[in-house]
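Notes for the one structure printed next.
Entry: chain A
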Amino acid sequence: MTDSTVTPVAAANAVDQSLLYPSPYKEFWHAFSRNKGAVAGLAFMCLIVLCALFAPWVAPHNPSEQYRDFLLTPPVWLDGGTWRFVLGTDELGRDLLSRLIQGARLSLLIGLSSVVLSLIPGVLMGLLAGFFPRLLGPSIMRLMDVMLALPSLLLAVAIVAILGPGLINTVIAIAIVSLPSYVRLTRAAVIGELDRDYVTAARLAGASLPRLMFVTVLPNCMAPLIVQATLSFSSAILDAAALGFLGLGVQPPTPEWGTMLASARDYIERAWWVVSLPGLTILLSVLAINLMGDGLRDALDPKLKNAA
Partner candidate 1 sequence: MLSFIARRLGLLIPTFFGITLLTFALIRLIPGDPVEVMMGERRLDPELHAQAMERLGLNKPLPAQYLDYIGKLAQGDLGESLRSRESVWSEFTTLFPATVELAFAALLFAGIVGLLAGVIAALKRGSLFDHGVMGISLAGYSMPIFWWGLILIMFFSVSLGWTPVSGRNGVLFDVEPVTGFMLIDTLLSGEDGAFLDAVQHLILPAIVLGTIPLAVIARMTRSSMLEVLREDYIRTARAKGLSPARVVFIHGLRNALIPVLTVFGLQIGALLAGAVLTETIFSWPGIGKWLIEAIGARDYPVVQNGILLIACLVILVNFVVDILYGLANPRIRHQR
Partner candidate 2 sequence: MPLLQINNLNVRFGDASAVPVVDGLDLSVDAGEILAIVGESGSGKSVTMMALMGLIDAPGRISADAMTFNGLDMLSLSRRQRRKVVGKDIAMIFQDPMTALNPSYTVGYQIEEVLHQHLGLKGRAARQRALELLQKVEIPAAESRLDAYPHQLSGGMSQRVAIAMAIAGEPRLLIADEPTTALDVTIQAQIMELLVNLQQAHDMALILITHDLAVVAETARKVCVMYAGQAVELGQVPTLFEHPAHPYSEALLAAIPEHSLGAERLATLPGIVPGRYDRPQGCLLSPRCPYVQDHCRAQRPALEAQAHSLVRCFYPLNQEVA
């Protein structure tokens, strides 16, 4: 009996507390979820990620199995379509849906690994350039200027021209290409933070340089970096597909989205689905990530709202 009288009061107190001091995650989610586009993007990406993770179980067919009796079968809702191949088949009779699902794996893999591969050295170089503005800053920034002088896709093309086409080289090329934006962003954020009093305080307290860099300053530069990582994830997917389309990326018969488009070009007059569907998948994934990125930017760093 006493329990039932006490609990509502305690509950009310708990609610009050959480309203007064919402956890950072809750506060972030509140800001993020107000942006409907961002939530839709997140939902779509969750779907893609699930498909990619469970590709062997989700895909109705083996993506490289060729059904010779079903070359260029249209999707199910068109004349001649069959439920066996929901999105139709390509010129070799392979199931398009299965190939797209398999392709999601590749695109996410390329995106994720190239972001990691460029984020870590990029942030390190940015920190160094920010902490040593006389010694290392100018040379690092000059190098980045040179890299920025070439548009990203062209630089990636140049790198692949040296290394040769392939999955790993695509990742390396894209990672190198997106390096400058991390370096510049980190350096700008670090220089902004170094003037703040809390950094001076940490210095006076005798914090070592690595501690200053990674514990004191870096966490305060995270917001723009997270946003940039999202955006470069989407441009990695786009660039990988472009390289694949140019025949410089992942090589056929691997079902990469851009590579699929390249081989589908010849069927533009006969089988629109072979051309449309891979590209539509790329567009929707990139759009979803960009929507998420916009939401993240607004939620994490309102100052950046008008930056792009």
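For anyone wondering why these and not others, all candidates are chains of the complex that A comes from, given by their letters.
Worth a mention:
By our rule, contacts are C-beta pairs under 8 Å (C-beta built on N, C-alpha and C of every residue); 3 or more make two chains touch, one makes a residue touch a chain; residues count from 1.
Only a predicted model underlies this, so the values are computations on that prediction, with no experimental measurement involved.
The candidate list 1 or 2 contains one chain touching chain A in this complex, and it is 1. Those residues of chain A that touch candidate 1 in the complex are listed here as 37, 142-143, 145-146, 149-154, 157-158, 160-164, 234, 238, 241-242, 245-248, 258, 261, 265, 268-269, 272, 275-276, 278-280, 282-283, 286-287, 290-291, 294, 306, 308.
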